[in-house]
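What you see is the complex with one protein chain gone and the rest in place.
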Amino acid sequence: MLEAILLTIATAATPLLLAAIGELVAERSGVLNLGVEGMMIMGAVAAFAVAYTTGNPWLGALAGALAGVSFSLLFGLLTLTLATNQVASGLALTILGLGASGMLGESFVGLPGVKLEAVSIPVLSDLPLVGRLLFGQDPFFYLSILLGIGVWWFLFRSRAGLELRSVGANHASAHALGLKVIRVRYLAVMFGGLCAGLAGAQLTLVYTPQWVENMSAGRGWIALALVVFASWRPGRIVVGAYLFGAVSIGQLHAQALGIGLPSQLLSALPYLATIAVLVLISRDRRATLMNTPASLGQPFVPDR
Amino acid sequence: MIRIEVTRRPQPSRLLSAFSPLIALGLTIIAGSIMFMALGKNPVAALYSYFVEPLTEVWSLHELAIKAAPLILIAVGLSVCYRANVWNIGAEGQFTFGAIFGSALPVLLPGFQGPLVLPLMLLCGVVGGMAWAFIPAVLKVRFGTNEILTSLMLVYVAGLFLDWLVRGPWRSPEGFNFPETIRFHEDAVLPAIWFASGRAHWGFVFAIVAAVAVWFLLERTLKGFEIRMMGQSPRAARFAGFSSGKVVFFALLLSGGLAGLAGISEVSGAIGQLRPVISPGYGFAAIIVAFLGRLNPLGIIAAGLVLALSYLGGEAAQISLGISDKAARVFQGLLLFFVLASDTLIHYRVRLMRTVKAGGGDA
Partner (left out) sequence: MKKTLTTLAATAAVILTASAAMAQGMDKVKACFIYVGPVGDFGWSYQHDQGRQYAEKTLGTDKVETAFLESVPEGADAERAIERFARSGCNIIFTTSFGYMDATNKVAAQFPDVKFEHATGYKREHPNVATYDSKFFQGRYVIGQIAAKLSKTGSAGYIASFPIPEVVQGINSFMLGAQSINPDFKVKVVWVNTWFDPGKESDAAKALLDQGVDILTQHTDSTAPMQVAAERGAMAFGQASDMIAFGPNTQLTSIIDDWGPYYVERIKAVLDGTWTQTATWAGMAEGHVVMAPYTNMPDDVKAMAEATQAKITSGEFHPFTGPIMKQDGTEWLAQGVVADDATLAGLNFYVKGIEDKLPQ
């Protein structure tokens, strides 16, 4: 039973983790994209449509990623090229995404989707205890974990990652050092779109293989919260996503076991837990400040 | 290859400051026409029902005021926060909590009636909003906790708290167990401004008064200077002897209070009871309104009306032409994009460049 519960938690946490990892990279470069929900839902509808039409879920995942990227380019055009306000543009992107996905998906409502099946890694998946949990999952799970590690390595162990972080920390001096601020940010925003699109694809290909309007149901916002929760550190994002998943699944189990607490209180637990943990970690003020991209949300236009 | 190049103007362009909304409107009309034609609808009729039809009738103007009131009230408060670099995105929760606090009086003490009820309710609404905004404020000042996250998380908590109240302790005993409180008695209902012509209530007046007052505060008082300075260069502000903690509290409590006032006005004026859902996301839409209004309280009045019009227009288009709700939202998104993009022209010069040599005119 424990294994089954952990598998459920992993499925619930994966889309949050994917979207949050992407947003983390964007925010580390100094771009706050509040349009995660919009990019995610576009990824979801594109993935469903392509997987359903072609019968191939892998193509669907690809389409989801592409949809996320193209939507993030729209955001980039506005905020990076035209230097519009990032908060407002992100919100507008979400409105646009929810509307556009509903329009595109109209003919796919009520159709059973194509599921991207789990891929068991031979030998390893037969390990006792952790075998199925770590090596018998769907491709999105592996991807989310690999991306978490990859992004950590990229940000803190590679030169390009250092450049990205310095662009986010102080775009003026990064520019003075000869870094191409806008190009770095475009790439970061596109990576964010790619991940959000994949998160959406996970929803329609693994989590609940079907398409219905607004099915992301606020997961993009939770991903955004996770980034801040993690104080912009990839490792903590993994922990945060799984913590959030565990609390939401745990409250369902608590109910099924007949614990007589108001269900609203149980539903509020993940949010309260997030606040509590956040307060605990942010008491270490210096560490938090060190990790916060100082240029977050500020437009950059090179003076010449 | 053509690329877009943006350069900062030495001074914001006054001309474009006035004309950028028109440019945005023009672009939206072009893009919208293409979309409506692709959907097989007559673009002229669609645009008419979107932008003009809601303005042709008196009752509909009242509805516009009802829809715009909470947007303006909340956005005005947010503009103070954002000017001070305080990122309150949890106004939706402050709105909800204001509505709960303000409703306590008519729900728990329905026997207490008279002319005092309404002012007390409004006061409680403000206090409720402030109380909910106090949490992220104190967490930010005491622990340095990021207010974007805490204020957002508290939105969900407030919503679930309201849900629990109306399904549990505050549920109407006559309501067959349905999730709603008793209906407010007459003294607890915010009256209509001009009853004979429509149902717009005093919430709209509050919104306008708040906008003017906050404009005065920001532009003409020392406190306003402190707020703006803290937002633009916190270090200089600290040298000037301003306390960043105080500014955080002031901005969050002011915006929380206004959101709370919007909440109780909406519940008392437009709904008449508490229900599980009292806001279609006003707190989030107001963030857009704040930026559309360029964080200027007077601009926010106009922006709030425009966004409200886009909701009403979307409905009108659904009814008269069968344009779906989704298309209406896409259109709304396009409108917002173009308004935001056009505002760029005020501060920046935008040129289309060929890759090697400069060319092209102003875009």
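The first chain written gets the first letter, and so on, giving A and B; residue counts start at 1 in each chain.
Keep in mind that, in the parts below, a residue touches a chain if its C-beta (ideal position, glycine included) is under 8 Å from a C-beta of that chain, and two chains touch if they have at least 3 such contacts.
Not measured: the values here are computed from a predicted model.
When the full complex is examined, the chain removed from view is found to touch A, B.
Of the listed positions B:Ile74, B:Ala303 or B:Ala316, the one in contact with the omitted chain in the full complex is B:Ala316.
Touch with the chain that is not drawn comes from one residue among A:Gly105, A:Gly193 or A:Gly220, which is A:Gly105.
Considering the full assembly, A:Met215 is the residue among A:Leu34, A:Leu147 or A:Met215 that touches the omitted chain. Residues of subunit B in touch with the missing chain: 57, 59-60, 63, 66-67, 160, 163, 167-168, 174, 176-179, 183, 199, 266, 270-273, 275-280, 311-312, 315-316, 318-320, 322, 324-326.
The set of subunit A residues touching the chain not shown comprises 1, 4-5, 8, 12, 102, 105-106, 109-112, 115, 203, 207-210, 212-215, 217, 219, 248-249, 252-253, 255-258, 260, 262-264, 267.
We adopt the following convention: only the chains that are shown with their structure count from here on.
The geometric centre of subunit A is 27 Å away from that of subunit B, both derived from CA atoms.
Listing the residues of subunit A that touch subunit B in their complex gives 74, 78, 81-85, 87-89, 91-93, 95-100, 102-103, 106, 213, 221, 224-225, 228-229, 262, 264-265, 267-268, 271-272, 274-275, 278-279, 282-283, 285, 288-289, 292, 297, 301, 303-304.
Within the complex formed with subunit A, the subunit B residues making contact are 4, 6-8, 82, 87, 89, 139, 143-146, 148-150, 152-154, 156-157, 160-161, 163-164, 167-168, 284, 287-288, 290-292, 324-334, 336-337, 340-341, 343-344, 347-348, 350.
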